[in-house]
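Take a look at the structure below.
Note that one protein chain of the assembly has been removed; the remaining protein chains are unaltered in position.
We just call them A and B in the order they show up, numbering each chain from 1.
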Amino acid sequence: MNSHEKTRNKDLNSNMSEVQRTDTYLNKDSNEMANERSLTEAQIAHEICDALEERSRHLTATQVKRLSQARERAVQKLSSQSPTSVQSNGGALHWLGHQMSDYFGHHRAMSSAMIAGVMMLTFFAAQQFDFNNNLENSDAFLLASELPPEAFADKGFDTWVDSKASY
Amino acid sequence: MATPKELSDFLASVERRAFKQTAYAVRDDHAALDIVQDAMMKLADKYGNNPSTEFPMLFQRILQNTMRDFWRRQKVRNLWTTLLSSFGGNSEDDEDRDPLETIDVEDDSDEPSVQLERSQTILLIEKALEKLPTRQREAFVLRYWEEMDVAETAEIMGCSQGSVKTHCSRAVRSLAIELEKQGLSKLGIFRPMVPATGSES
Partner (left out) sequence: MGRFKSKLLTSLLLSSTILIFSFSAQAEDENVSWAQLSNEQRQVLNPLASEWDTLRPWQREKMLSIARDYPKMSADKQALVQKRLSNWSRMTPYERENARKRYQQFQALSADKKSELRKKWIEYQKLPESERSRLRTESPEIYTDADLN
């Protein structure tokens, strides 16, 4: 984290006038320009990210609490996993493959019925997919509606209409 | 291979950024918290036994995928139907809002006015970031905020290194233009920038 900030500060202090100089060249595409541009790009980006980083340190108490609860749960999950059920590095897949082959070995009849079922399902899902694709009204009609899309997407509008409606 | 302590330390070091990054993408704090929680669980569940050095990449990839899943399966509260049945019905009360909700945890108080200005700047930056097209924001966040290199970013986003670079420079460019438009140069954060071509419509 500390090295993080150090790099950024270094970038920050190094000649800012470059921003101005290179940007008028932004549309030229020679290689040196590209190099110089990426330097400037990185500087601007780092300034922006500094601000964002700063913002991310000021979360509400509830948010911080939720995050740490989530973290604790994840850590608990890891602690509770027995190392025998899942081996390291791609072990999960290996394990699954093993289980599947075991399963298929013992329940051939069952599994072919199952596969057939899955296949039918896939088929119907695919049909459905095609059907929806052809018949579904495109967003064109939404865009041409009496209300602009922002009205449909604006949560605040909902709330407001709702509150008006209740009095 | 990773110990629970390593996982815990890793998550603690990324969780706030992860939350904000998700919130900028989905523009909904609650959903963002859910998504981060999901991603944490998936990391622990599926990759908890990977070496902890692989966590940053894995976590970012999981996070991006979880956001995508979320967008696809998102169900919405059925407001227009409520509206239909109840012009005059009762609205949900928001009395159970947490009073802590508005309290900042940390407060490194500089001079109040400077701080105010800074927080306005940050607000503008956040707005500008939210406005970016998804892919551009994703590339920008991974490359510059998460400080991944181009190859790593490309791998996470599942695209070529060339398009990562394009996304990044487009992102920075429109951020700079947007912030300039908001008069941010006056706040002394950016030098004035003259866009080479006209700003976007």
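To be clear about the criterion, a residue touches a chain if its C-beta (ideal position, glycine included) is under 8 Å from a C-beta of that chain, and two chains touch if they have at least 3 such contacts.
Just so we're clear, the structure is a prediction, and the values are computed from it rather than from any experiment.
Engineer: Would you mind listing the shown chains in contact with the chain that isn't displayed?
Structural biologist: A, B
Engineer: With the full complex in mind, choose from B:D34, B:E54, B:E117 or B:E147 the residue touching the hidden chain.
Structural biologist: With B:D34, B:E54, B:E117 or B:E147 as choices, the missing chain is touched by B:D34.
Engineer: Across the whole complex, list the residues on chain B that are touched by the chain not included here.
Structural biologist: Contact residues on chain B toward the absent chain are 25-28, 30-31, 34, 37, 70-72, 74-81, 83-84, 87, 92, 94, 131, 133-136, 167, 170, 200-201.
Engineer: List the chain A residues touching the unshown chain?
Structural biologist: 104, 108-109, 111-112, 115-116, 118-119, 122-123, 126, 129, 136-161, 164
Here, only the chains that are shown with their structure count from here on.
Engineer: Whole-Å distance, chain A centre to chain B centre, using C-alpha means?
Structural biologist: Centres of chain A and chain B (C-alpha means) sit 9 Å apart.
Engineer: Inside the complex, what are the residues of chain A that reach chain B?
Structural biologist: 1, 4, 16-17, 19-20, 23-27, 37-38, 41-42, 44-49, 51-64, 66-68, 70-75, 77-79, 81, 83, 86-89, 91-92, 158, 161-163, 165-166
Engineer: Under the definition above, what is the set of chain B residues touching chain A in their complex?
Structural biologist: Where chain B meets chain A, its residues are 1-2, 4, 7-8, 11-13, 15-17, 19-20, 29, 33, 36-37, 40-41, 43-46, 48-50, 79, 82-83, 86-91, 98, 100-107, 118, 121-122, 125-126, 129, 140, 143-145, 147, 168-169, 172-173, 175-176, 189-197.
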